[in-house]
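These notes are about the structure you will find just below.
Presenting subunit A:
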Amino acid sequence: GCARVATGNDGDGGRLLEQLRATGTVRLGLAGEQPYGYIGKDGRMTGSAPAVARRIFKELGVPDVQPFPTEFGSLIAGLNSLQFDVVAAGMYINPTRCEQVVFADPEYQMLDAFIVARGNPKELRTYRDIAESGARMATGIGYAQIEYAREAGVGKVTTLPDQLAGLLAVEQGRIDVFVGTAVTARNVVRETESTRAEVIDEVTPHVDGKPVVSAGGFAFRTPETTLRDAFNRELRKLKKSGELLEIMRPFGFTADQMTDLTAEEKCRS
Partner candidate 1 sequence: MNWDWSAVDAFLPRLADGLLVTAQALALSALLAFGLGLVWAVAQRSGPALVRGPVAVFTEFIRNTPLLVQLFFLYYVLPEWGLTLSAMVTGVVGLGLHYSTYTAEVYRAGIEGVPRGQWEAATALSLSRGRTWGVVILPQAIRRVAPALGNYVIAMLKDTPMLFVVGVMEMLGEARQFSSETFLTVEAVTVVGIAFILLSCPASFLMRTLERRLAR
Partner candidate 2 sequence: MPADTANAYTDTDAGGRAQGRATVGTGTTADELIRFDRVTKRFGSNTVLDSLDFRVFPKKHVTLIGPSGSGKTTILRLLMTLLKPDEGTITVDGTPLSHEERNGKLVPAGEKHVREVRKNMGMVFQQFNLFPHMSVLRNITEAPVQVLGMSRDEAAERALELLDMVGLKDRSDTYPGRLSGGQQQRVAIARALAMRPKVLLLDEVTSALDPELVAGVLDLLRDIARTTDITMLCVTHEMSFARDISDCVMMFDEGKVIEFGHPEKMFGDPEQERTREFLSAVL
């Protein structure tokens, strides 16, 4: 079909879940970012978020998941313009984003990490270091890290399509530091067996002077609270049984990164 009519906000929690059950397929918006959602070496969709989504949507009676890879910066716009049904990219939950979409409860929490040249010549360990040394920093389009950097007083932030571009830019000296989530940064450096770059782990961002622990989750269009609530119920079951960690562990997640934070809390902070 060519044109679809939007479900629109009819104030009753949306009917997307019914529709998904009817078609049996849900489309996941991915950002091509490891480990959250990406295309693997075998050419198939993989990542923690699709894995979790597959499990939960099965429980919800939607057997099929279809990847819709796009750029991180286009995820929310793509979701709202109905190109896919769910953002499954481990997106950090923050107040600005909460104005645009509704989040399920986070499935993980995480600190940030820096990819820097081997030996960390500029000695960058915190956002403040970047601001003070005037190092050239890059991150992804639409990443939450842009805001964290601004908070710390970093003047200019370059944006690159993904973490691989970031790693290359560091290796090639185009930038001094690429900022991403801890697992992402660690994975990309490990996977490419980079000899020219290394990862500074566990960088804590600050907002309003207070340290922030970021937490990421699935996002839905604002009216679709029924679907979100159903999703949350299943997610909580997985958390309680510990199955969530089992699903996410192959992608580099650890018990530390499991969380009981709720979307509501993260939307407020």
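Observations
Note that contacts are C-beta pairs under 8 Å (C-beta built on N, C-alpha and C of every residue); 3 or more make two chains touch, one makes a residue touch a chain; residues count from 1.
Selection criteria: all candidates are chains of the complex that A comes from, given by their letters.
Keep in mind that what you see is a predicted model, and the values were worked out from it rather than measured.
Evaluated over the candidates 1 or 2, subunit A touches in this complex the candidate numbered 1. Contact residues on subunit A toward candidate 1 in their complex (touch as defined above): 73, 76-77, 96, 99-100, 138, 141-142, 146-147, 158-161, 165, 168, 171-174.
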